[in-house]
Every structure is written in structure tokens, then in C-alpha cells.
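One structure is given below, encoded as C-alpha cells.
As you look at this complex, bear in mind that one protein chain is not there, while each of the others sits in place.
Chain nomenclature is as follows: A and B, assigned in order of appearance, with residue numbering initiated at 1 for each chain independently.
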Amino acid sequence: MSEQPDALQVAEQARDAEQALQAERAGLAATRGRRQWPLPKQADPSAPLLVVQDLRTHFKLESGWVRAVDGVSFRLNDGEALGIAGESGCGKTTTALSLVRLLPSNARIRKGSSIELFGIDLVPKTEDQLRRYRWREISIVFQGAMSALNPVRRVGEQIAEPIEFRLGEPKERARRRAAELLELVGIPRKRAEAYPHELSGGMRQRVLIAMALACDPAIVIGDEPTTALDVMVQAQILRLLEQLRQELGLSLILITHDLSVIAETCDRTLVMYAGRVVEEGPVRKIFSAPRHPYTSKLLGAFPSIQADRRSLDTIPGLPPDLRDPPSGCRFHPRCPAAMAVCKEIVPPEVLFPDGVRVACHLHPPGRDGGRLVSAADVASRRASA
Amino acid sequence: MGGRYLGRKLAQALVTILAIILLNFLLFRMMPGSPERVLLRNQYLTQQKIEQVRAEWGLDKPLIPDQLVSYVRSTAQGDLGYSFFFRGTPVTEVLGQRFWPTILLIGLGEMISIVVGLAVGSYAGWRRGGFADRIGSGVSLVLYSMPYFVIGMPLILIFASGLGLFPTSGMLTVGATYPSLIDRLVDFGRHLVLPLATVSLGLIGGYSIIMRSSIIETRSEDYITTARAKGLTDGRVLRHHAFPNAMLPMVTIIAINLGYVVAGAITAEVVFNWPGLGTLTVDALSSRDYPVLQGVFLLLSVTVVLANLAADLVYGLLDPRIRS
Partner (left out) sequence: MTASVPATPPSAVASGLRAERWRLRARGLRAFVRRFGSRPDGVLGLVILLIFAVQALAPQLFVGPFQTVTTATGSALEPPSAAHLLGTDELGRDLLNMTVHGARISMSIGFMATLITIFVGALIGVVSGFVGGRVDSILMRLTDFFLVLPTFVLAIILAPVILDIIGVDAELFGMRATLLVIVVVIGVTSWATTARIIRSQTLSIRERMFVDRARVIGSGPGHIMRRHIFPNVVNLIVAQSVITFATAVFTETSLSFIGLGDPFAPSWGQILDSAQGSGAPGLGAWWYFAPPAICVVLVVLAFTLVGNALDDILNPKTAIRR
């Protein structure tokens, strides 16, 4: 059923990939050289920053297993910003928290999943071994509504804490570094003495960002970092993130349901639905020409400043119950373009030459140069353009 | 600390103390041992004599405000009347001798049980459902269900009359002479061990149960996830993040609980014949010594209110959200 892609196209693809590889090697050296702390002992210096393959995180309830994340693969390169988008409950936060296993006690990461950081698989690590990677390699900017900061401790102490206890710096140095970090995010040094309730919402969010930078981590995850803020402050925080990313060369995973945030800050985006990746690729490509019907619905459901308000789209129906997800494509009960096959067969992930990966029967492998994604694709540097 | 918070708490304590005095005044008039009744019970008194005495004691004046005002005034001056049983000794003097043994027993008992109870409770809650939690919660629940004297009686049986390690009753050995202060203190300490153990065990159960549920509630807070994300050790997350927050509600609960501790201490004192306010209460009850009973109530109530005030201030110091 699939037609052969013509030879010219294949050659072109190979050349693009080769160029990308070389550019990346150069970049890799630059950013890894920026690290203040040595890589973990088992690290492979030439391995990609983060490769997640077939991640399946399930929650055990009395009534059965909830397959919150069910076969997610992606990769993150040095200095790159990846946005993970989707409705609430689609598994985007669980995906991110699975990386450092900050999961509730009823959660299990299933066998066969792998999370490779510098080529080190984090899945088989014990809780104690994994602690070494928390914050020093992967830190998180939580949603700062109020509750992510300890209400009875000064913000300065809370920023200094990981510097003192994870990096082993003396208390005085840790305090000084905390004050510097506060200045970096635009808060006067002396506010280090403040308690969380004495700061505004925007300031608290900045504190959380400063805290995430404390150990100079390889990856920063932003978990809805702007959701609780009003629009003006949101814009300031986004600008700050963008500026820090450029100055410090951060590698960023940004989780949000707000696609406009991804449009402004990210290089690539990954759209999730019901625990699976539906579409992934460069932000420009996906926002200008979404291929998966869910992505177009999601984009349509968001008001943009230019758009006519009346055209605001809604997605009929509700996200599925993940204890017993729909057969075939999980989106088919709500999909306007659903076909008979969608109910029967799980659509495979197909990679297109422009770097977009889609899981939809409307875009079968073979058409437009798309081909089935293999595990090697995600891991190898060619997969992401 | 915020001046308004301080002012409000002070005003509340003052109002409560005034209410206690008013309650005491009203009870005194209703008591079987009230001055009116004592007078009327004597059938040989002539009406004229009764009137004369009533005028002398101010009982012919209206209850409110005149009698109340004079009651408040004398109470404020430390005049709580005279004991029936101790042949006219001023109540203040009777109370004065018995106050410190009780305060010592309750104070030390509270300190021990707060330390042990909070430690046991927070560890059990942190490891909810684990082995330590099952044992800790089970023992706490049983201790919580035991009246203090039920704890004290087997302690006497085992450690005093059985093993002979400690004396069974009193605060000092009767008739003993002490060559030095140290000997006196040692004797006192030996007498103190069992009553103190009783009061502490009686309190530990309740504190550990409440602390456990407080920790469980705190454990699901977002800042605990933040602390875990920082890669801090489990122990550090518990001690530096969960515990300081879970402890805040405990301050209020421990303060409110003081009223019940007094009740428990009274029964514990009876078991060990400890010469404090508890044994005094029971003796006064059996000899119907109402002025002393009222004095005890007034003294204990005011002490509890003041302790509550102190707890509010401590809470204010511990919680920065109130401090500023």
C-alpha cells in the first residue's frame, strides 16, 4: 500500500541529517563545556542529552490500572526548548515527572520504558541512586500559585538549600549564590529574607525559577509555570525564561495547555492525547500546518489576538477514561475525520521529511515521504531536524 | 509579631478570665455551701441576728452589681475565702502549697510527651501503612483509650510494689531527714518517676495520633514535592519541610488540650498520692470544702487560659504568616 519515496528525496534527507549532525556536535561541545559540574560517572559524553523511549507510566487504582502515559517517545537536544501540549489529564505532567520519578506511590513505570540521560538509563535506578539526578541534572519550575514554596521558610534559604546539600557548598557560599540567582531573575537581593507569602505571584514564580537554576542543571522542566499568573505577569515570566535560556543555554521542557506559550518560547512541540503522542515536530511546522485532527482542533480551540472570536473552535466530547481507553486511535470517538480503520487499528507514528512525527491514519507511511518511526529514529540524531 | 494579633489574643484572654470569675461568682451563690445556706441551716439563729450578719457580710445588697463588684475586688486582691476543712486557713494559702507540685508534674509530662508524641506520630505518618506505623498507631490508640489512673495502677503494681524500684506514693519519704540537698533531690526524683511516666504515657497517645494525621495531610502538599524534586534525603524532607509545617496546628491543639490534661493529672495524683492540686480537689470534694474547690477551679482555669495565651504567642513566632 505504501509507494516508494523517490531516490532524490532520500538522498536529500540523508544530506540534511548529516549536516544537522555536524552542527549539533559543535553545539554539543559548546553547551556541555558550559557545565560547571562534571557529568555523572556513567555518562557517555557523546550521547544525546535526553532520549525517552516507549515510556509507560500507569497508576494503580482499586478499579484497575490507569494508563496515564502509554508509550511516549521523544528526545531533547542540548540547548533546545521542547513544549509538551495537551488537555489536562492527557499525561503531559506525568510524562515530565516520570523523568525524575516524582510520582505518587501508586504509580509504576512499566518494563520496557527507557529514559536515557547522557546515555544513562534512569528507569532501573533505585530511589536513592536516582536522587543524584534530581535537581543537579533535571530541575523543575513548579506552578507557583503559592503551594510550591514552603510557607515557613525564607525564600533565600529555600534556594540555597540544594546548593548547600546537593553540591556541598558551605552555607555562606550557598547563601551568596542564592542572592545572585535572585538578582538574575530580577528580584533584589535583600528579598532573600522574605517569606513566600510576602511576595506577589509573579515574584514567587521568579523565585521558583531561581531555585530551579540553583544547581546549574542539564534540563529544566517548566510545569505550567505561567498558569496561575495574570496575563501581564505571564508575559514577563515568559520573557525571563526566554532570556535565561539564551544567556545560560538552558535545555527546557515546557509543559502547558496554553499553545501560545509554546509558540513564543519553544523550538519543538509535542502534542499529547490520552497518554500518547499524536504529533511532534518543529513549532513553526506544526502551528502553521497541523496534520493530526486533534492538533488542529487544539489550535482552533485557542483564541489568538488576530482571530475572530466567533470562530473559536471547541472539541466535542470528553477525554477518555484511561482505565479502559478506546480501541484503535484513542481520539477516534471525538474525531471529526474518523474512519472505520481508526476504530480498529492503532495508528503508527510516521516521520515526515520536514521533521514532523504524526500518529494518524490520515497520514499513512509512504505518502508525502513519510515512513514508520523506529526506535532507532528517536535515539539517533537524525530524528529531529 | 503583629501588634494587632498580640492585642487581640490578650483581649481574648482577659475576657475569658473575667467570664471565669463571673461563673465562679454565680456558682458560689448556687452552691449548697453558699453563705446564705450556711446561715439558714442554723435553726437557733434569730431573724434579727440573721439580718445583722447579712448586713455585715454585704448579703443584703443586690447580687449584681454590688456583691459581684466586691467579689471581683476581693478575688483580684487574692482573697478567695477560707477553707472549711483546714479550719479557716485562707484558700490562697492552701492552694499555694499545692500549686507547684502539680505544675511540675504537668509541665514535665507535657515536655516529655510532646517530644516523644510528635516524633512517633510524624514517623508513623511519614511511613504511612508501614510496619512502624502499624505498631506506633496501635500503641498510641490503646494509650489514648486509657484513663491516667488506669496507666498508673499497673505501674505501681509492677515497679513499686512488685520490683520495689520506686516508692508507691507521696513526694518525699515521710519522716526522712536529708544530710544534703542532693539526697533530698534524689528522693524527690525517685518519687517523681512513676507519676511523671503516667502523665507522659497518658498524653503521648493523643499527641502522636494527631501528629500522624497532620503529617499525612502535609505530606501531600506541593512544597513537599518540591523538596523531593530537589533530591534532598527523605529524612531532610521530613525534618525540614514536613515537620515544621505539620507542627503548627499541634501548637493550638496542645494548648486546647491543657484543660483535659488537668483532669488527667488530678486522677494521676490520686493514684500516687502526689501532694498537688489533684489530691487537694479530691479531699475537698469528699469533705465538701467548697471554697477550696472554687479556688482550685479559678486557679486552674486562669492557668490554662494563660498557657493558651502563651501558646498563641508561640504559634505567632513559629508561623511567619502571622508574625508579620
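One rule holds in what follows: a contact is a pair of C-beta atoms (placed from the backbone, for glycine too) under 8 Å apart; a residue touches a chain by one contact, two chains touch by 3 or more.
This is a predicted model, so every value here is computed, not measured.
Trainee: The chain left out touches which of the shown chains?
Mentor: Spelled out, the missing chain touches these shown chains: B.
Trainee: Looking at the whole complex, which of B:G7, B:G96, B:G130 or B:G162 touches the chain that is not displayed?
Mentor: That would be B:G162, which touches the missing chain.
Trainee: Which parts of chain B face the unshown chain closely enough to count as touching?
Mentor: 16, 19-20, 27, 30-33, 141-142, 144-147, 149-150, 152-154, 156-157, 160-162, 168-169, 217, 256, 258-260, 262-264, 266-267, 270-271, 281-282, 285-286, 288, 290, 293-294, 296-297, 300-301, 304-305, 308
The definition used in the following text is that only the chains that are shown with their structure count from here on.
Trainee: Just how far, in Å, is the C-alpha centre of chain B from the one of chain A?
Mentor: 57
Trainee: In their shared complex, at which residues does chain B touch chain A?
Mentor: Chain B reaches chain A through residues 221-223, 225-233, 236, 240-241, 244-245, 248, 318-321, 324.
Trainee: Looking at the complex, which residues from chain A come into contact with chain B?
Mentor: Counting only chain A, the residues touching chain B are 100, 102, 131-136, 139-140, 142, 147-153, 161-162, 165-166, 195, 197-198, 211.
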